[in-house]
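This structure is in structure tokens; I'll ask about it shortly.
Excluded from the complex is one protein chain; the other protein chains are retained at their positions.
Moving on to chain A:
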């Protein structure tokens, strides 16, 4: 069982569409974490400061990491209780590395093959 956790800055919604700009990284992360919800041997969770301050406060390693500068340290990626990345979101390749999962490229909605994988 792999456990991957993402500690994110305060935000309004998980996709970031409610901020002043749309962040492509966040869309990718939302998609990847959503995909991991269906995987049995991986536990993937996201916590953000405004919605889940309780989780932050119960994790000494996170508290100490954000002590001096939360803005530049968040988001923090934690794999099996160990901080593996800070400051930016993990890429898809890194997520594969952490979890052993392979993320297949997204299928285009309304493309020739639809969602069936016929191509």
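Here, contacts are C-beta pairs under 8 Å (C-beta built on N, C-alpha and C of every residue); 3 or more make two chains touch, one makes a residue touch a chain; residues count from 1.
Methods note: contacts and distances are computed from a predicted model.
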item	value
Missing subunit (named according to UniProt) among the choices "Binding-protein-dependent transport systems inner membrane component", "Arsenical pump-driving ATPase", "Sugar ABC transporter permease" or "Glycine cleavage system H protein"	"Arsenical pump-driving ATPase"
Residue among A:34, A:61 or A:80 that touches the chain left out of view	A:34
Footprint left on chain A by the chain that the document does not show	9-28, 30-31, 34-35, 48-53, 56-57, 63, 66-71, 74, 88, 106-110, 115
